[in-house]
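Heads up, one of the protein chains got dropped from this complex, but the rest are sitting where they should.
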Amino acid sequence: MNEVVVTLISARTIEQGIGLEIGKTSEQYQNSVSVIELNPSDFESLEISEGETVEVESDYGSVLVKCRSSQDVPKGRAFMPYGPWANKLFSSSTRCSGMPQLKGIKVRVKAAKGLKMPSIVELIDELRRL
Amino acid sequence: MADLIIKNGYVYDPLNGVDGEKYEIHISKGKIVDEVDRRDAKIIDASNMVVMPGGVDLHSHIAGSKINIGRAMRPEDHRKDVMPRTSLTRAGVGYSCPSTFFTGYRYAQMGYTTVFEPAMPPLSARHVHEELNDIPIIDKGAFTLMGNNYFVLKYVKSKDLNMLKGFMAWLLKATRGYAVKIVNPGGVENWKWGKNVGGLDDLVYNFEVTPREIITSLAKVNEELGLPHTIHLHCNNLGVPGNWETTIESIKSVESIKPSEGRTRVVHVVHCQFNALDGENWVKLKSGACKIAKYVNEHNHVTIDLGQVIFTDTTTMTGDGPWQFRLHNLTGNKWVNSDVEMEAGAGVVPYTFRKENPANAIQWAIGLELALMVHDPWKISMTTDHPNGGPFLYYPKVISWLMSRKARTDTMLELNRSCIKKTGLAGIYREYDFNEIAIITRAAPSMLLGLKNKGHLGVGADGDVSIFNVNPTDWKPSMYRDVENAFSRAAFTIKKGEIVTKNGEIAANPLGKTFWVDAKVSEKIESDVLEDLRSEFKRIYTVSLNNYPVQDAYLPLSESVEIQTGRCLS
Amino acid sequence: MEVFLKPKVKPLIPVEAEVLTPDRFAGMKLSEIEGLPVYVGNRVEKLSDYFELEGSISEKPADQQITILGDASRIKYIGYGMTAGRILVEGGAGMHLGSHMSGGEIVVKGNASDWAGAEMSGGLISILGNTGDLLGSAYRGSREGMTGGCIIVKGNAGIESGIFMRRGTIVVEGEIGSFAGAHMNGGAIFIFGKASRGVGAEMRGNGSMIVCFKGVDSLLPTFIYNTIYKPNFMRIYLKFLFNTLKIDKAGEYFETPFKRYVGDAAVGGDGEIFIAET
Partner (left out) sequence: MEVFSDVVCPFCGCLCDDLEITVENNKIIKTKNSCAISLSKFMHHEDNRLNYPTVDGRRTDLVEAINESAKILASAKRPLIYGLSSTECEAINRSIELAELIGGVIDSTASVCHGPTIITEQSIGLIKSTLGEIKNRADLIIFWGSNPTESHLRHLTRYSMFPTGLFTPEGRKNRFIVAVDVRKTKLSRIVDLFLEIEPNKDFELISALRAIVRGVKIEAEQVSGIPINILKELAERMKKARFGVVFYGLGLTQSEMGDMNVNAAVGLVSDLNHHTKFVILPMRGHFNVAGANTVSSWLSGYPFAIDYSRGYSRYNPGEFTAVDLLERKEADAALIIASDPVAHFPASAVEHLTKIPLITIDQKVNMTTLLSRIVIPAATVGIEADGTAYRMDGIPIRLKKIIEPSEGILPDSEILKMMIDKIRVLKGGY
């Protein structure tokens, strides 16, 4: 199966800001943050179409999100808005600073055709089962 | 609250001419009264003790953005002194940048009941007041920074003293400030381009005014307005060897200004030690104290406070941005700079005064020399410019140095002898008595601030009293450690008729009030100023004019001094 | 004389036990030591709630050994501020091991957590396993990190080891995390494993030296290459490590040439980084 290894950056976006002010359980919020953006060349190598689900995996966890291609993202890098989806990929280690590293971690992205992205309610249920 | 009688103590109340007499102090409803009903009164036996009005500190950085930067940037400082919470008191940490509750408790433990924060940037006045509200027990107030304010510079440039007057009145009210503070006039504005001024006649960029013009204009209007305190001046060239000349020149510049009714003074020079340096550079540094003292002795329009140096690790913080940059470069210590748009700046740099550092030793001597060489203690207020010269916790030590030549000598013996020779301290035999201590820590600062009900124990004064466990009749200067101990932990501190500390322990935790000045100007001036503010504010500020003044919510307990100004400028 | 502490439980909330020093124990009765306070969350509990104690107590700290028979990885401040004597931890040790110590010796057979030897001024800490971050460092805000003494780590060390170091010696036989010796202003760090990114960052000088025997992940561009040579003092240092501190690996480098870099130029520093040329 096709897979790319990229450096993931997470950050704020306007859509995420607008969405969270409507509410964390709103469609707008969920849509705004459950996405990964890749450089078109990396995107193409996955052989998927715009908005299709991919599995993103780091050393600390994995998550299913939809995938888009973006000219703004350099090759070998990826972008995700802050939120519960991205946070499944980060380590809680802060190296004695209090701050976990939320930018610049290595992740593997692979196509996950047919798999469904979890909703916020499903993410919560998953946590409840812990 | 029960009435209070303090009996058998030796009372020092210089404003009322009481010098160690044994008589009773009666307090009812928070005020000193002639006599209360003995049957219902709580009686404090102050036998063999000193009774004084509650201490008044007119210059101590206790609240606002600067001290808070100091707190935030110096976690290592707080480890030295901690106060766990009790059922009565909140937790706190010291040392040079103490937390707010800690500040209130420690001042009260030393018998202080009134303290003024001397540098409030108008734009962050709300911050100052929020912190003042979290300083328990003591009464307090804050001085508004004006010496580098855009509107001040503009009106000084246009020589429109009416507008200046209106603006000063407006700004004091908008910030709920108590006095006009000037820090390195012009120099802080120039610092916003990375520069400074070197003397009274340097030009301020873009405004074409000089520090001299700023000082004299503000002083003149200050007196015209009849503000309770004179201008509170941090001179140019602070910390620069040879700066005594600038200091005297600054004081001279306001010599001819007519003081407000009932007083002779028109300027208070703050932490004078830092501005009394003689010599061409740090290596050739010597004391300029005698020159300053000579001038102060010969003139009645100036008062000073000490800015006494303590040998310890402390944190320097001033509104003088360029000086703090200089200090950062001298020491290599960490440096926070914080410029405030249109009006002020600030810098914070940790600093350790060391006995083995020749310059520090000379600075230490200068503070004491000033106090001892100025003949009239009414011209002196005791400060360490907390925390610049050292934390206020060391006031008892300063008292012991002033009261005991032996205390001074014991410290001098630990210093480099050649340094002491660059000062006149070793040749000074004067020793303060309890009355003079009461003057420089209570009566004088309170008088200089125009606080009618503070600093004395006459009928009608606030019921703020401190009682120290030292017997003045058999105390000798050689026993300086006793006096240091006594003033470190007051036997009793009484605030507004309530016992707030007993044997150095906190006994009650009331909230003190905040003083501010409500100076009225004519409606015409007021509306002219407002119109000018409206036309300029949006272009140059990032906060709207309506959101700028401090709202009443920030002064839950306050006392405004209302001033009607009769005199007009011609 | 030796006193043995056998851990009773593995605490969920870390136990702050700065009482675990020969200084505190010396001259006390065993029953008194059992009653010494430890801080667990917001409660004050007794040392005996967490350890079974037996053994003998000396009059002077210098004659006292404290041996913890097991894992103490949730016990903080072991050896805090100690001036003399010896502590042996058979298992791991929690945060702040030997912080502010000025004398004596601590040996940890397992791993030690973060801030081991922080702001220490004297004595010897040997950690046979790995250690966490900020080894021999300054606490946040302080610019006086380690001011004396010696720390030896047989395993790996974490990030910002020796930050704001002023004097003393740190030896790491394994790998070391990024920004080792940042803000260093005196002292020496020997790294026998691979050094990571940022080694010596903002190093000021004052004789400070970092020696990397297995190369550096990426040396900062602000360390300026100077020369390659076999410094005499390095030989003396290595002999000291080999003979006195029993660092066997030091023996492999007696004849090795070193590349010398000076920096950190970003702060106008004249500290030295030596990288073994093997």
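Note that the chains are named A, B and C in the order they appear, and that numbering of residues resets to 1 at the start of each chain.
Definition applied: a contact is a pair of C-beta atoms (placed from the backbone, for glycine too) under 8 Å apart; a residue touches a chain by one contact, two chains touch by 3 or more.
Note that this is a predicted model, so its numbers are computed, not measured.
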{"item": "Partners of the unshown chain among those that are drawn", "value": "A, B, C"}
{"item": "Contact residue for the chain not shown (choose from B:F101, B:W244 or B:Y395)", "value": "B:F101"}
{"item": "Residues of chain C in contact with the chain not shown", "value": "12-14, 39-43, 95, 114-115, 133-134, 139-141, 143, 159-160, 164, 178-179, 182-183, 197-198, 201-202, 218, 220-222, 224-225, 264-268"}
{"item": "Hidden partner chain, residues of chain A it touches", "value": "7, 9-14, 17-19, 21-26, 60-61, 71-74, 77, 79, 82-84, 87-88, 90-104, 120, 123-124, 127-128, 130"}
{"item": "Touch list for chain B against the chain that is not drawn", "value": "63, 65, 68-69, 71-76, 78, 82-85, 87, 90-93, 97-101, 123-124, 126-127, 130-131, 134, 150, 191-194, 206, 325, 328, 334-342, 345, 348-349, 539-544, 546-547, 551, 553"}
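Everything that follows uses one rule, which is that only the chains that are shown with their structure count from here on.
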{"item": "Chain C-touching residues of chain B, taken from the complex the two chains share", "value": "73-77, 333-334"}
{"item": "Contact set on chain C toward chain B in their complex", "value": "139-143"}
{"item": "In the complex, chain A residues that touch chain C", "value": "95-96"}
